[in-house]
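Of the protein chains in this complex, one is absent; all others appear in place.
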Amino acid sequence: MNVHELALAGLNDHRLFTVLDLAGTFAFAISGAVAARDRGLDWFGVMVIAFAVACGGGMVRDLCIGAVPPAGLTDWRYLAVSMAAAWMTIAAGPLVARLAHPVTLFDSLGLGLFAVTGAQKAMIFDHNAEVAVLLGVVTAVGGGVARDVLLNRVPVILRREIYASAALVGAIIEVAGERLGWVSSGRTWVALMSCFLLRYLSLRYKWNLPRSSGRGDD
Amino acid sequence: MNVHELALAGLNDHRLFTVLDLAGTFAFAISGAVAARDRGLDWFGVMVIAFAVACGGGMVRDLCIGAVPPAGLTDWRYLAVSMAAAWMTIAAGPLVARLAHPVTLFDSLGLGLFAVTGAQKAMIFDHNAEVAVLLGVVTAVGGGVARDVLLNRVPVILRREIYASAALVGAIIEVAGERLGWVSSGRTWVALMSCFLLRYLSLRYKWNLPRSSGRGDD
Partner (left out) sequence: MNVHELALAGLNDHRLFTVLDLAGTFAFAISGAVAARDRGLDWFGVMVIAFAVACGGGMVRDLCIGAVPPAGLTDWRYLAVSMAAAWMTIAAGPLVARLAHPVTLFDSLGLGLFAVTGAQKAMIFDHNAEVAVLLGVVTAVGGGVARDVLLNRVPVILRREIYASAALVGAIIEVAGERLGWVSSGRTWVALMSCFLLRYLSLRYKWNLPRSSGRGDD
């Protein structure tokens, strides 16, 4: 059984969520594969980075709540979707370049979905609200951090852009809604769309968090 | 219940240890926040690095002994203290600079305390002496390693300074004392103060471990 099916067991929208989940995984994997290709990694490296971005955050979450082995390893669909993204990037670079817009769209949707389902899975395992919010954010942004560490650069989410902050907003809405007794289907959509819109609008209008004073390095 | 209260359950000095534990956490978080600000990270990045330094080592220890979710996620005080350190660094840089001396003091105390309590927690979970010593060191230095990996540089504890070695001395004294049947309160103070003094004196007199021959890069 898919993690996100499990996590979203109260909803009527299973099929839609599964499609979004795999589309988000694909978009995350594409972002990893493109970054790896641009650094000149070999085929194996491109596949590893694609998989790390798509599944790394969820794997850290699963280790932290004791759900072993992590879903990224046990559910073949995540691996299959990641490999498909890696091979498309290797074999059809120009096609992937033309997909830039839908990939950004699904990446933003994936961010919201991963933040929400990550928080839900922590609550299903009976952990407190703080754990659920923090692990929602880890699920959403952990893969991107792994990508940047492996590619030997300071993680982009720590430097600029509204990305982790959008995931934080989504996770907080989901967890607060659960505590306040909102209908689960409703709160999940509100949380997901808040994160998605915040991320998507911040890209469009180039919003950034303030930087602390410092010498900077980019 | 706080990890360190648990770990130090045999002692009469609970309150003092809790204060030292949170002061050590604060000092660790300040060191992370200052390093992140100096690299020009945004506010979110400063908060993440502060939290990683303060809680990263303990989280790796907890994953290794199966104490999930890690204490850094479940006890809100660690998060609160880390966020306070991050915000002070962002909002009141000059004030933090004037705190350099007390921060160094509490950082050294935190090093000793984390090494000792890390080793104790591993022993409470019934693991052998080797595991306890190694995880004591990991608790004390893991956060600093995470900080340097995220900031894209070779961890400073691997390059110079008596830091991890001081933690090793503290963890060995604690574990050997437990095996030899020393009174727990006594051995804990001896272990903590040995680590603290070794670290503090090495800073004052600029002691370093020898470097192996090599081209170096700093």
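Chains: A and B, in written order; residue numbering restarts at 1 for each.
We take it that a contact is a pair of C-beta atoms (placed from the backbone, for glycine too) under 8 Å apart; a residue touches a chain by one contact, two chains touch by 3 or more.
This structure is a prediction, so every number in the text was calculated from the model and none was measured.
> Given that one chain is not shown, which residue among B:157, B:172 or B:195 touches it?
Only one listed residue reaches the unshown chain, and that is B:157.
> Among the options B:131, B:175 or B:195, which residue touches the chain absent from this view?
In the full complex, the listed residue that touches the missing chain is B:131.
> What residues on chain A make contact with the chain left out of this view?
Its contact residues with the unshown chain are 36-46, 48-49, 59, 63, 66, 68-70, 73-74, 76, 79, 89-90, 93, 149-152.
> Where does chain B touch the missing chain, residue by residue?
63-66, 122, 127-128, 130-131, 134-135, 145, 149, 152-155, 157-160, 164-165, 208-218
To be clear about the criterion, only the chains that are shown with their structure count from here on.
> How many Å are there between the centre of chain A and the centre of chain B, using C-alpha atoms for each centre?
Here chain A and chain B have centroids separated by 30 Å.
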